[in-house]
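Dropping the structure in here first, questions after.
All protein chains but one are shown at their positions in the complex.
Letters A and B mark the chains in the order given here, with residues in each chain numbered from 1 onward.
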Amino acid sequence: MNSPFSFTKRLILIFIAIIVLVIMGREYFLPDSWGMYGNYRGNAVHEEANRSLVYGTNNSCGSCHEEVYDMKRVGVHHRLSCEICHAPVTEHVDGNKKIADMPVKIGDAQSKLCLTCHQKVLGRSEKFPMIEYPKHLEDQDVKLTHDCNICHTVHAPLESMKYIKKLRTLKEKVQE
Amino acid sequence: MEASILNYVFPNDIHAHWTLMIVIYPYITGVVAGAFIVSALAHVFHVKALEPIAKFALIFALSWLIFVTAPLLNHLGHPERAIWMLFTPNFSGPSMMAGFGYIYMAYTMLLIFEILYIYRSDFIELKKTTTGFKRVLYGVLTLGTNDESKKGLEIDHKISLFLGAVGIPLASLLHGYVGFIFGGVKAVEWWFTPLMPIIFLLSASVSGIAGIILFYIIIKKITGKISEIKTETIITLVKLLWAFFIFDFVFELLELGVHAYGATSGWHHVSATLNGPMYFSFWIMQIFVLSIVPFFILGYLSLAKVSRKVLLVLGSFVSAMILVQVLFMRWNVVIGGQIMAKSERGFASFHPQLFEKEGIAVTIIMLVAPVVTLWLLSKVFPLWDRVKE
Partner (left out) sequence: MSLLRSFVSNIIDFESTPKFKAIEQKMVDRDRRGFIEKVVSGSIGGSLFLMIPMQSSLFAEVLGDNETITLEENKNKNYAFIVDVTGCIGCGSCCVADRKENNVPDGQYRTWVERYVIDIYDTVYVDSPDGGENGYSIPRDDIKEEVKDAFFVPKLCNMCEEPSCVQVCPVGATFTSPDSFVLIDKNHCVACGYCVQACPYGVRFINERTKTADKCTWCYHRVRKGKLPACVNACPTGARKFGDLNDPQSEVSKIMASKEILTVLKKELGNEPTLYYIGASQEVV
């Protein structure tokens, strides 16, 4: 026969056991870096900081492709990220070794890419250079099968224009 | 809203993230809290008319409590990490959801302990008359004690009273914190109100009381013992339901009313949602069919002299209506708050599927399971005291 208090005593024991279990569980499972900087796992900051890059910068491309880099840097496309028109540098180079060719858009695909920015679209600032396509080709008296690169040399789009204009006036003079 | 060309929702916001599982979670904890309050009224406040269902209310609460974590674990992207709520709760926010681990654990212990105290003398009796597995089970549930002395029973009674009393604020916390989870989110105008914990708690009480009325009548009917129901018990429960329901409804309307009066730009978006995609579920179902109509039925049952038959039939019918009303209320809060997109220019969408991870089928299973569990528990815990001849 138990005492009238035995049930309560046993229940209190169970209660304490549960609390102890929770405390022990926390001690066991808590990650080491918890509380390092605050109420979170400190290593998470370092893990995020150490995540590998996918894109580089234009300088990454310039470290090998000097001529294009120099040419682009002085033109109106200097701010354009090489990797946006091509692909992320890590898809092309691993460390110092080339692992794949960079995709290069040509023909219609290229014109489409140019138009992504340069198409005359409502909402774009009037100060930004825009054209209507294919009206632009007609206006410039250029073959409708031409892609943008033929006149514009995409890496420095306005540089060639100077010479093309000079050549045209030259051509007209020659034809006279 | 006709012109869908005006509709705009942030790209990550297009579909509701908190779906059926989050609708039924507060529903289940609400029933638990409400049922516990009924039992506490009987036990702690000695409301004589409710004494026949005091034990039943506790077991009813337990059968729903067992399933409280189910919808949440189903919803989590990493349920295996759920233990972090217990080990690394964010108390510096403080995140209201972080309270879940401790509040749920504390309340579960309290409810089980109270049930063990209340049933101890019953189990010691039953130990004498059962054999095999059941006998062992009763032995475990009495923690191996056999004391039936007067002092022992007195201690049982005193402590269960104490637990019942402590249980009232704890049950309120179990459900009140859920209200705070929504009420503290300033990003969602429909949720951001200090009345949210109160509204949730009141509708929880309502769902618990209604659940007890409905299942009390149904169980007694099925077991052919309908005559054992005291009219006094049902009348008291119905009046209790009406009173709590009035408070619940008034607070809900007050919240709406003050916001509508203030007419801030946030309110304009809320009202567009309530009058648009939420029109049927809010105005028609929650307010008219399931609030105004039950209000009058409950009023009639409480104030007029009705026959026992009408009381039992209409009482169970209106309780069922209230149970559905509370489900609609949870739906309107959880889903409505997300449909009312953060872009302030449109509505997100929510289309529950029958067979998906958080779909309709799973929801039905999770709402039926507590009822099945109640039946199973009744095999171990006698729901009613033996009728004194």
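We adopt the following convention: contacts are C-beta pairs under 8 Å (C-beta built on N, C-alpha and C of every residue); 3 or more make two chains touch, one makes a residue touch a chain.
This one's a predicted model, so the numbers in the text were calculated from it and none came from an experiment.
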item: Hidden-chain contact residue, picked from the options A:Arg10, A:Arg26, A:Arg73 or A:His136; value: A:Arg73
item: Missing-partner contacts on subunit B, residue numbers; value: 5-6, 8, 10-13, 17-18, 72, 75-79, 81-82, 84-85, 88-90, 93, 95-98, 100, 181, 184-188, 337-338, 341-345
item: In subunit A, positions touching the absent partner; value: 31, 37-41, 44-57, 59-60, 62-63, 66-71, 73-74, 76-81, 83-84, 88-90, 93, 115-117, 119, 121-125, 127-129, 143, 146, 149-150, 153-156, 158-160, 163-164, 167, 170-171
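Following the convention adopted for this analysis, only the chains that are shown with their structure count from here on.
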item: Geometric centre distance via CA averages, subunit B-subunit A, whole Å; value: 50
item: Subunit A - residues contacting subunit B, complex; value: 1-8, 10-11, 14-15, 18, 22, 25-26, 29-30, 34, 39
item: Subunit A contact footprint on subunit B (complex, rising order); value: 83, 86-88, 90, 92, 105, 109, 113, 116-117, 120, 142-147, 149, 151-152, 154-156, 159
